[in-house]
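For reference, the structure discussed in these notes is given below.
All protein chains but one are shown at their positions in the complex.
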Amino acid sequence: MLPITFTHILDFIGTFAFAISGIRMASSKNFDWFGAYVVGFVTAIGGGTLRDILLNVSPFWMQNPSYVFITAFALLFVILFRKQIVKLEYTIFTFDTIGLALFTVVGIERTLASGFHFWLAIIMGMMTGAVGGIIRDILINEVPLIFRKEIYAMACVAGGIVYFICYKFNCNIILTEVLSAIAVIATRVLAVKFHITLPVLHSEEE
Amino acid sequence: MLPITFTHILDFIGTFAFAISGIRMASSKNFDWFGAYVVGFVTAIGGGTLRDILLNVSPFWMQNPSYVFITAFALLFVILFRKQIVKLEYTIFTFDTIGLALFTVVGIERTLASGFHFWLAIIMGMMTGAVGGIIRDILINEVPLIFRKEIYAMACVAGGIVYFICYKFNCNIILTEVLSAIAVIATRVLAVKFHITLPVLHSEEE
Partner (left out) sequence: MLPITFTHILDFIGTFAFAISGIRMASSKNFDWFGAYVVGFVTAIGGGTLRDILLNVSPFWMQNPSYVFITAFALLFVILFRKQIVKLEYTIFTFDTIGLALFTVVGIERTLASGFHFWLAIIMGMMTGAVGGIIRDILINEVPLIFRKEIYAMACVAGGIVYFICYKFNCNIILTEVLSAIAVIATRVLAVKFHITLPVLHSEEE
């Protein structure tokens, strides 16, 4: 048994928040418990799984059943506290943002560890954070939210760029990770607070 | 040339039934023959393909053109017997359930053969049986049926659990496979007969 580190705790928090987001979306479509579980699980592990398939390494969750259990716990949580969950909006947003930051950093580091260039690491960091939500929206048959609302993936890109700068300046690894994560969190929080969005691409008729 | 075994025959029956299910769904959306073929093929091979990608082994259908031919035969069948096919509902259900049982057992065994834990084998058995239908529904732009109706994936889980129990008791491999397949078939048939469904996850406003 490996000891549970601070990173593990952040990973559990992020996985839980991502799964909750999937399960809540599924509930809005009246999925059954199985459907909600699958959507929650895929939201939590989808980004990292696509990353690992592209990097040709074994998907991270296949060696460790904890993601299966965390998703089950998230489903139980939504079933039990369905009515109260709206009051927890702020907490869930916080957890989700922590998850986004961690997943971005993990995505960058896994890509570099596989010997790829930094431009790909930034893309993979973003993919790790954002693809789960895209698959979630495909499964519930909606246009992916991320393509129309909110600075979300861009926060991952900001984190990737900060990571790159620290890396070029030979910063300490822990400092690099923390600054990169802060960049993700700050970008997202500021974007939500000040309603900053990307420009929309208008259709040709408009 | 390998001799055709009983397992091959079950595999052909299952593939045919899964392809029929995809092609019929495509016809309800007025896809052209090519579109119907692709949906049928992906319904038949999608689950096993995702499993093999995750296990990092070469997808099973890429060494053997029989799946391509069986799907073509299924398309021809639907084109020729479009009006009569509703009368075959019971036969198609039987074939489909045989396919589900076989695909579950194959999924479990391929995962164990790749050296993974049993919890993953149960997930992979379910994935082999159920993911083809999910991709089918995404391709025809509908919410996956499996998330809202019928005990389907749960039948695969039941088969996986029976396999696990037999495995723990060191049962003979053939007996293990047969009991596991029976568990899948019995769960599905009983669920359909007695209209057993999973609880629905209601949305937060309800």
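Just so it is clear, A and B label the chains in written order, and each chain counts residues from 1 on its own.
Definition applied: a residue touches a chain if its C-beta (ideal position, glycine included) is under 8 Å from a C-beta of that chain, and two chains touch if they have at least 3 such contacts.
Every value quoted in this text rests on a predicted model; they were computed, and no experiment measured them.
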Positions on chain B where the hidden chain makes contact:
23-24, 26-36, 38-39, 49, 53, 56, 58-59, 62, 65, 68, 78-79, 82-83, 85-86, 138-141
Touching the missing chain, which residues of chain A?
53-54, 56, 116-117, 119-120, 123, 134, 138, 141-144, 146-149, 153-154, 197-204
